[in-house]
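Omission of a single protein chain aside, the complex is shown with its protein chains in their original locations.
And then chain A:
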């Protein structure tokens, strides 16, 4: 905080002096000192620039720069707000579970929801301090050349007799548990109620015991999976749909089934006290336009959140996206609130379980 204040004071004093001499030059200089930066998740290339930053600059004259950082940047929010040294003005790639954590810790500033492009969205997808732009899901994915007849759901992954092959599962408690619950046949709507009881947990971990001998790789990072799938090392590999779709588009024989998948969303948020909060609010309103979201999906292969975004996409392409109504109907949303409450217990138990193996 003191740094921000003193810099502002310095700018004011300097501004008064310089302004008398050459106001336009000074303004440009002030801009250069406080650039508008957007934290973006790694793994999407220059699509932020193309879909959002360039159009924003063309419309407002304000240049936005992307700053790539690791997934789940809760700690970056926390230390920026605590120290007043902001790494970036606002963040993209704030997943719903991260949003819940940030809200709990009071680390965000409100956004401006007064825009027709935001009003058009379903109310449950608009928060006072978070606006999701894209949806992604964890689905069944498999090597098409190993299963020409295709796989349907996680049930098939647990059916080792009928579908032999090298399997992989994510080494992360929440995903491993969600997938196992589906794999052992708990109906999607019963999963969270089941997990509220100790017997439910035991049941899911029994399911993990059952699949453990058949897991060739417990994967941890997306690049690792790209390599494993690209080289043909794996046969059954539930991963995020947009990642699988990208590999498929690059020529890997990947089959995708949305059945019984679970999805979450990611969006924009502003760290509390951001020095460029006003610009950030303008930017979020601007980025909410359906045609920009549509452009973004062309490369990221996530599902757009604005219902009208599909009007700007090729019909065949739209069918491959997770928010295409037919696909979305097969899936359910991951319960971020449930995992906010049970995540730590899940992590601890999962760690113990995996070490025993």
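As a working rule, contacts are C-beta pairs under 8 Å (C-beta built on N, C-alpha and C of every residue); 3 or more make two chains touch, one makes a residue touch a chain; residues count from 1.
FYI, contacts and distances are computed from a predicted model.
Taking the options "Aerobic carbon-monoxide dehydrogenase large subunit", "Cytochrome ubiquinol oxidase subunit I", "ABC-type spermidine/putrescine transport system permease subunit I" or "Response regulator" in turn, only "ABC-type spermidine/putrescine transport system permease subunit I" matches the UniProt protein name of the chain that is not displayed.
Annotation: of A:42, A:150, A:193 or A:325, A:42 touches the absent chain (contact as defined above).
Residue A:222 is the one among A:112, A:152 or A:222 that touches the chain missing from this view. Taking the whole complex into account, chain A touches the unshown chain at residues 3, 35, 37, 42-45, 65, 67-70, 72, 74-75, 79, 82-85, 87-88, 101, 166, 171-172, 216-218, 220-224, 226-228, 230-233, 246, 250-252, 343-344, 347-348, 351-352, 354-357.
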